[in-house]
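To keep things clear, I will list the structure first and then write my remarks on it.
A single protein chain has been omitted; all remaining protein chains appear in their positions.
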Amino acid sequence: MKPGEGQRQRSGIIARESADAAGREGIVARPHAARAGLLRRLLEHEQVLAGLLLLPTIVILSLFIAYPFAKGIWLSVSSATVGNPGVFIGTKNFVKTWNDSIFQKAAQNTVVYTAIATVFKLGLGMILALLLNHHFRGKRLVRASVLLPFIIPTVLSTFAWKWMFDPTFSVINWALYRFGIITQRIPWLSNADLALGSVIIVNVWRGMPFFAITLLAGLQTVNPELHEAAAIDGASGWQRFWRITWPLLLPVTMVVVLFSIIQTFADFQLVYVLTGGGPANSTHLFATYAYQIGVATGLLGEGAAISLAMFPILFVIVIFQLWYIRRVEGA
Amino acid sequence: MAMIGGPRWKRWAYFYVPLWLYMIGLLFPFYWMVVTTFRPDVELYRSWRAATNTPLWTLNPTLEHITYLFTNTNFAIWLYNTMFIAIISTIISLFCGLLAGYALARLRFPMAGGLGASIFVTYLVPPTLLFIPLADVIRNFRLQDSPWALILTYPTFLIPFCTWLLMGYFKTIPKELEECARIDGATRLQAMIRIIFPIAIPGILSAGIFAFTLSWNEFIYALVFLSSPQEKTVPVGVVSELIRGDVYFWGPLMAGALLGSVPVALIYSFFVEHYVAGVTGSIKG
Partner (left out) sequence: MDTFDRDKKVGSRVDRRTFLKVGGAVGVVAAAGGLEGILAAQRAPAYAQVRKLHVLRWTDFIPEADGELKRQAPEASKALGAEVTIEFINVNDLQARTTSAIESKFGADIIQLLWNWPHLYASALVDVSDVAEPIGKAQGGYYDVFNATSKVGGKWLAVPHGVIGNTVAYRRSWHEEIGVKEFPKTWDAWREVGKKLKAKGRPIGQALGHSFGDPPTFCYPLLWSFGGAETDPSGKKVVINSKGTIESLKFFQAFWKDACDEGGLAWDDTNNNRAFHAGEISATLNGASIYVVAKRQQDKIKDDKGQPLYLDIEHGAPLPGGPAGRFALYVPFQHGVMSYGKNQALAKDFLRWLHQKENYGKWFEANGAYSVGSTKVWEEHPMWSKVDKPLRVYQAAARQARMFGHAGPATAGATQVYTKYIIVDMYAKAAQGQKAEEVAKWAEGELKKIYV
């Protein structure tokens, strides 16, 4: 039975039941017909109903995002500092940010960080999903425990990692040292490139389970008959994956990748706790640098400009992915 | 979905070994946290090169860190606060997401595309910028130092995802279902509530889990909008009280980290199967 069919069957039964109920309600409702009728007609109207349904969302988002976002944009084009509203200065903050060498490093770091982390999360997540897509004892426990890195508050798990990477007390170094693999401590957080790598490792550790579970869900919709047919035709495991599984999973993959990119790009807590942007700015991201400038230095206008600098890039990525998803769905 | 067939070595090479590697990689930090929670302070200060240094286990487990956590800090209260805030934010976000997702997926009205896009776009705005003007809004509504400041602001980043997820889910449900119901006399509302929503329950569950996790995890809004020690959430409280300048209280810190993720893990273990089914539905959209 295909996935949609089951739903149709189930909802057919429910539809009949609710139709009975509706009929019964209709009988009861007639005495109030006049007043209830107007309300009913309104609710039947597609646009009115849509408006009502969207109302709570629009209220909350307008109050708590629209205004702050508008204020944020205003901040970015003003010379505001903490306590001083400042004056309109147009694009000066953006120009200054553009020419800031630390900002350029942060931009570069963010792109590298997001790209590498996403690739690894996708790759490792896919492999894990394929592994979890089997029957084995303890399947449920394994699936639940695999999600643990995603569940634990980022701030707290990053502290654990901070100690695991500690320049002096790292347990990873200790283990490698004991096994004779290294003779010098690995400078996980002190070496500029390794530090970025360490931050990526923690991000992948944290985000990969989400990819895995979501891709697992997608895998379970792939009809095993397709695989069997292909196997009979002589396709190897690898070919079966690329020709059958991967294309069918593409819509899921794209959605998950999209959300992951957005979150990773705006990542703050992880880097803030692990390295604070150091050593020598080699792990600064947009969000951590914006925080350093806006809050620690009190230059709200510039901090806002840095924060908003992410926005166009994200926007482009989002549009591209939405277009791609639509294209894949259409095919 | 079956077990790998063929010779035994194949099963080990292609399944058990990789799976174990993953489990070790993903769960080692938690093992580390457990060991640190029960490790006495004396061992924490030992040199890494000392022969007696045993970072991977301890022979003298102690409960003093957990005791410290519960007696010297308001950890229990923080747990309650975080749970309270997470549950209610999740309910609000699910409610809004359900309604909005249905409207955007099933109803036709002008600006549908535009509204949908703008809801999604709000997801792109970084909280590290928003918190400053948002503090202003919170003050205007006199919500400062109240859990409601968070309960009303968390949906700003939860609703877009819930809406998106549920939209995708609703799109997979054939239109004929509603049409049948309406032909049989149901109103739009009734069709929505009686027919569509029950089918979407797995999607609702998965959106709920995701929303709950994000609320549980959130740091900066909780830091800025709450000030009394009794109002703090677990991440903020643990960081404030267990890190004093240049001294980390590692034992209680790790205890706090563990105990601060256990409740959520328990909830997950109940729902994870539904979560998997839920996301399946949404991705077809």
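Note that the chains take the letters A and B in the order they are written out, and that residue 1 is the start of every chain.
Everything below uses one rule, namely that contacts are C-beta pairs under 8 Å (C-beta built on N, C-alpha and C of every residue); 3 or more make two chains touch, one makes a residue touch a chain.
What you see is a predicted model; the values in this text were computed from it and never measured.
Asks: Out of A:42, A:59, A:82 or A:141, which is the one that touches the chain we can't see?
Replies: A:82
Asks: Give the residue, chosen from A:133, A:260, A:281 or A:307, that touches the chain omitted from the document.
Replies: A:281
Asks: Considering the whole complex rather than only what is displayed, give the residues of chain B touching the chain that is not shown.
Replies: 40-42, 44-48, 77, 80, 131-133, 135-136, 138-139, 141-144, 146-148, 220, 223-224, 227-231, 239-241, 243-248
Asks: Considering the whole complex, not just the chains shown, which residues of chain A touch the missing one?
Replies: Listed in rising order, the touching residues are 81-84, 96, 99-102, 165-169, 185, 187-192, 195, 275-281, 291-300.
Note that in this section only the chains that are shown with their structure count from here on.
Asks: CA centre of chain A versus CA centre of chain B: separation in Å?
Replies: Taking the average C-alpha coordinate of chain A and of chain B, the gap between them is 12 Å.
Asks: Of all residues in chain B, which touch chain A in the complex?
Replies: 1-4, 15, 18-19, 22-23, 25-27, 29-30, 32-33, 36, 48, 53, 55-56, 92, 95-97, 99-100, 102-104, 107-110, 112, 115, 119-130, 132-134, 136-137, 152-153, 155-156, 159, 161, 163, 168, 172-174, 176-177, 180-181, 184-191, 194-195, 198-199, 213, 216-217, 219-220, 234-235, 238-239, 248, 250, 253-254, 256-257, 260-261, 264-265, 268-269, 272-273, 275-280, 283-284
Asks: Which residues of chain A touch chain B in the complex?
Replies: Counting only chain A, the residues touching chain B are 3-4, 7-8, 10-12, 14-16, 18-19, 21-23, 26, 40, 43-44, 46-47, 49-51, 53-54, 56-58, 60-61, 63-69, 71-72, 75, 124, 127-128, 131, 133-136, 140-157, 159-161, 163-164, 168-171, 173-175, 205, 208-209, 213-214, 216-218, 220-221, 224, 251-252, 255, 259, 262, 266, 268-269, 286-287, 290-291, 294-295, 300, 303-304, 307-308, 310-311, 314-315, 318.
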